[in-house]
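Missing here is one protein chain; the remaining ones are kept as they sit in the complex.
So that you can tell them apart, the chains are marked A, B and C in the order they are listed, and the count of residues begins at 1 in each.
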Amino acid sequence: MVTMQASSPLLSIRALSTYFQVKETVVKAVDEVSLDIYPQEVLALVGETGCGKSVLALSILRLLPKNSQSEGSIRYKGLEILEASEEELRKMRGKEIGMIPQSQATSLNPLLKVGWQVMEVLQLHKKVGKLEAQESVVNLFSRLQLPDPAKRMNYYPHQLSGGMRQRVLVSMGVACKPNLILVDEPTKGLDAVLRKEVVNLLGEQAAENSSSMMLITHDFSVAAVLADRIAVMYAGEIVEMGSSSGILAKPRHPYTQSLIDSLPGRGFKPIPGFSPSLSLLPPGCRFQPRCRVACPKCASLHPEITETGVNHYVRCLYADRS
Amino acid sequence: MDTTIAVDKSYKKGVVRFVKQDKLLVYSAAVVLIIILIALMAPLIMPHDPTAVSLTEKVNPPSFQYPCGTDPLGRCVLSRIIQGTRTSLVAAAIIVAISGTGGVLLGLISGYKGGLVDSLIMRLVDVLLAFPSIILAMALVVSMGPGLGSVIIALTLVHWTGYARLVRAEVLTLKQSEFVEAARAMGNSSVRILFKYILPNVIAPVIVMASLDIAQIVLSMASLSFLGLGAQPPDAEWGAMINQGREFIRTAPHVTLFPGLALMVTILAFSLLGDSLRDYFDPRLREGYIE
Amino acid sequence: MWRFIFKRLAATILVVVAASILTFGILHLTPGTTPVTILKYAFIGLEEIPTDAEITEITARYKLSDPLYKQYYRWIKQAVQGNLGDSYVYRVPVAELIRLRFPATALLAALSVALSLLIAIPLGILCAVKRNSFFDHLGRISALFAVSMPSFWLAYLLIISFSLGFDLFPVAGFRSVPSLVLPCVTLAAGMGAVTMRIMRSSMLDVMSQDYILTARAKGLYETGVVSKHALKNAFLPVVTVVGLQFGHMLGGSVIVETVFAWPGIGKLLIDSIFAKDIPMVQGCILLIAMTYALVNLLVDLSYALMDPRIRYGRES
Partner (left out) sequence: MKKRSLSIVLCILVVLLTLSTSGCGTKAVSSGNQTLVVGEMWKINNIDPATNGTLTMEKALITESLVGTKPNFELEPNLATEWKRIAPNTWKFTLRKEVKFHDGTPLNAEAVKWSLMRAITINPQILSFTKIKTVEAENDTTVVITTTTPNSDLPASLHYAGTSIIASSSVDKDGKLIKPIGTGSFKLDQFDPSTGDMKMSKNTQYWGTVSKLDKLEIRALPDPNTRALALEKGEIDFTCDPPYNELERLGKVNGLKVQLDKTARTYIIEMNLNEAPFNDVKVRKAMSYAVDRESIVKNVLFGCGAAAKGPYMPGMAWTNETLKGYPYDPEKAKQLLTEAGWKDSDGDGIVDKNGKPMKITLMTYPQRPGLPPMAEAVQAQFKKVGIDLKTEIMDSTAMTEIASKGKWDMKMSAFATAMIPSPSYHLNILYHSKNNKVIGYNNAEIDKLIDQCMVVDDQKEKYDLSKRVQQILEDEEPVLPIAYYGVATAMKSKVNNFVFNPTAHDYMLTNEVNIKE
């Protein structure tokens, strides 16, 4: 756990909104999100599938498909990403901001050797020769406890197990020692043992490279272990944000509380109903249809995000009540 | 729960919205409909008797009286094209019907039964596909004597293989699916499972293949007639008309151009229909957005 | 790898033999009796009425009165030793005439395949990358037209416009390079269109895969993403289509050779079918079926070479 310095944020996002044009309807996947990430800090972005957390991450690297559009501002080390030229973006991706993609089964090119796919990012940004790149990949693999790395380098993705593929993706993401690593659902689809290994792995890497990390996950327990700060997203909005200890100790937003209650360790109570479709959003508080403590005003008034403690923000009219 | 009903409504609205948007499906279906109408009302809309020979007016260029000009025996090319629509579509319909049902049945059986039956049918399919279908059709037609009848028989014997393979592949995947196992668990006989559970899921791809197949059959029939094996004079069939116009290529190209145009438009319409039907039935191809 | 190839070759031989039995049977259920047809096509001319003496002489000469299975057995026994028998009409060994006529078809087919690939693949990629642009729609529509254009009609359009209009290319025969152009374009049109459409849809499919997103996240140029990662994956479905299309082309060549008087195997086969020159038909069918099977085998092998997941016989 790294203590938080009050220096300027590495990444600061202000009122970011991302829309998708699908036939006639416009879908707002990310709605006026603002958050900061400080150097060497791990911010966890927690939410159910479909809440827009992956879209947020992809907006940072501007990797969204052509039918999308982003507004607001994303400043990284003073550079406004939304206005950056394609050339500037290209230099930043992989070198300044690394990404560890979501599904390990499909995120590796099936027809290319895994070693080669990791060397590619090194040769691209670090201007190193083939041999030197090969060497650094081998010790990267060994650092990530990949058994027999020299041999495994020449394997194809289908010849590796799920856990090993996950390690390859991590090594790819951290190869150029980027200052910020976007980690998308690292534990999705892994069994308990592997999940633990990956969590430790990510923790070591963050510490070792002193890089900050944006951890995107639906699993609160992973966020609790790794993150310095946690931001909870629901239907495209941040509903609560604060230090992980603060949120775990005293969750203010009803959705955060029910998320924590649904953890196996805390009684395994599922949240009723479905998260709303992003093209048919309810007028008032978006969690109102599923909120246990909702009252009539919640249905009509859309709450703003307000500070309810030191660096602790909540988007709920009755946050202090629960 | 209100949310479930909402889902169904949006699906129907989705269908209408999809059709409105996918103009290709609408246009191709319209053209196909027009062609079928022409075939049905052939005798009514023909300006002249397609078999009326008037030697003095042979090979006239297109005029008001003969919109598409006349052929080497002075017959109205337009009327023969319209007559040709009927011959081609009726024959194609028969071929698709027989080879379709035959192929689907064999595909169902070989896919579901497996074992010896499956390998027997599949080996037969391999043999039939061992060389291009047009050559097999040619050998059959020559041996049965040229004429529309033998062309229909030949193409039926050749075209069922496509359906059999398609259906067998679908059955193999569906066989493992949960709902088929559930149906079997509930004690349904294999015949009921085939027809009540598996067949409905196979119909969509078969329809897509059928409309693409019609385009292919019309083309094969025209090719066979072009080689002198298909419809015999005085029957009006596009391939034969194109062949008959061969000699007049320089002096009267219209004799060859118009039947060729009709043939191409028909093939285009049915292929387009098949393509857009495939897109319609296979949502994956529609432009969705990332979750 | 070799076990797979051996198994495939064995299956091919079985299929090819079965195909020759099929054609042998078909040609014999014919209304016109074989000796009369042979006499007309080989000796006496179409109109003359063959006398009984002539019919008996030909029947004896080619042992046509034997039961069918015996005739087939005699043919297959010789075929295995490479002797495909003599053609009734040409009265020369079948193998010799096939050896003479095959290069023409092979050259036509090879050039048409090359031409169609050289055009279809770049166009397909362009259409996929510049999706829904004017270029994409133009490409798709012209592909649909090319697919639905009957080859014999397209041949005439080409003849009318090019060899008559502009007097660029000779009309027929296999005598010079220009005479290659029109038949090749006619044959390549259909195949090119289909290949382009498959290339486009497979490119679109690959470009939406997760590993492409990973590649972009690494900071690669878009051209780098396409060439290093997308192309190889997009080629896989195209390879299988090329195999299928090659078979379709063998059929198409029959028509193109007729229109352009191209002395290939296709034309030879048609004439032999008409003249019921059974040994020649059997020889041609054998050759076409084997080429067809060989091409499919080559396609599967190249598929395995390109896709490690299906590398046969390599332990994972």
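One rule holds for everything that comes next: a residue touches a chain if its C-beta (ideal position, glycine included) is under 8 Å from a C-beta of that chain, and two chains touch if they have at least 3 such contacts.
This is a predicted model, so every value here is computed, not measured.
S.K.: What are the shown chains in contact with the chain that isn't displayed?
M.R.: Over the full assembly, the chain not pictured touches B, C.
S.K.: Among C:Val16, C:Val89, C:Ala120 or C:Ile278, single out the residue that touches the unshown chain.
M.R.: Looking across C:Val16, C:Val89, C:Ala120 or C:Ile278, the contact with the absent chain belongs to C:Val89.
S.K.: Of C:Val17, C:Val36, C:Ile119 or C:Leu204, which sits in contact with the chain we cannot see?
M.R.: C:Val36
S.K.: For the full complex, which residue in B:Ile153, B:Ile249 or B:Val265 touches the chain that was left out?
M.R.: B:Ile249
S.K.: Under the stated touch rule, tell me which residues of chain C contact the chain that is not displayed.
M.R.: Residues 31-33, 36-37, 39-40, 42-51, 53-54, 57-58, 89-92, 97, 100-101, 103-104, 107, 110-111, 114, 117-118, 163-164, 167, 170-180, 231-232, 259, 261, 263, 271, 274, 276 of chain C touch the chain that is not shown.
S.K.: At which residues does chain B meet the chain that is not included here?
M.R.: Residues 52-56, 58-59, 72-74, 142, 145-147, 228, 232-234, 246-252 of chain B touch the chain that is not shown.
FYI, only the chains that are shown with their structure count from here on.
S.K.: Just curious, how far off is chain B from chain A if you go by their C-alpha centres, in Å?
M.R.: Each chain's C-alpha centroid was found; their separation is 52 Å.
S.K.: Taking each chain's centre as the mean position of its Cα atoms, how many Å separate chain B from chain C?
M.R.: For chain B versus chain C, the centre distance works out to 22 Å.
S.K.: Quick check on the complex: what are the chain A residues that touch chain C?
M.R.: 58, 61, 63, 90-95, 98-99, 101-103, 106-112, 120-121, 124-125, 156, 158-159, 169, 172
S.K.: Could you list, by residue number, the parts of chain C that touch chain B in their complex?
M.R.: Listed in rising order, the residues of chain C that touch chain B are 11, 14-16, 18-19, 22-23, 26-31, 144-145, 147-153, 156-157, 159-160, 164, 201, 247-248, 250-252, 254-255, 258, 269-270, 273-274, 276, 281, 285, 288-289, 292-293.
S.K.: For chain B, which residues are in contact with chain C within the complex?
M.R.: 123, 126-136, 138-140, 142-145, 215, 219, 222-223, 226-227, 239, 242-243, 246, 249-250, 253, 256, 260, 263-264, 267-268, 271-272, 275, 285
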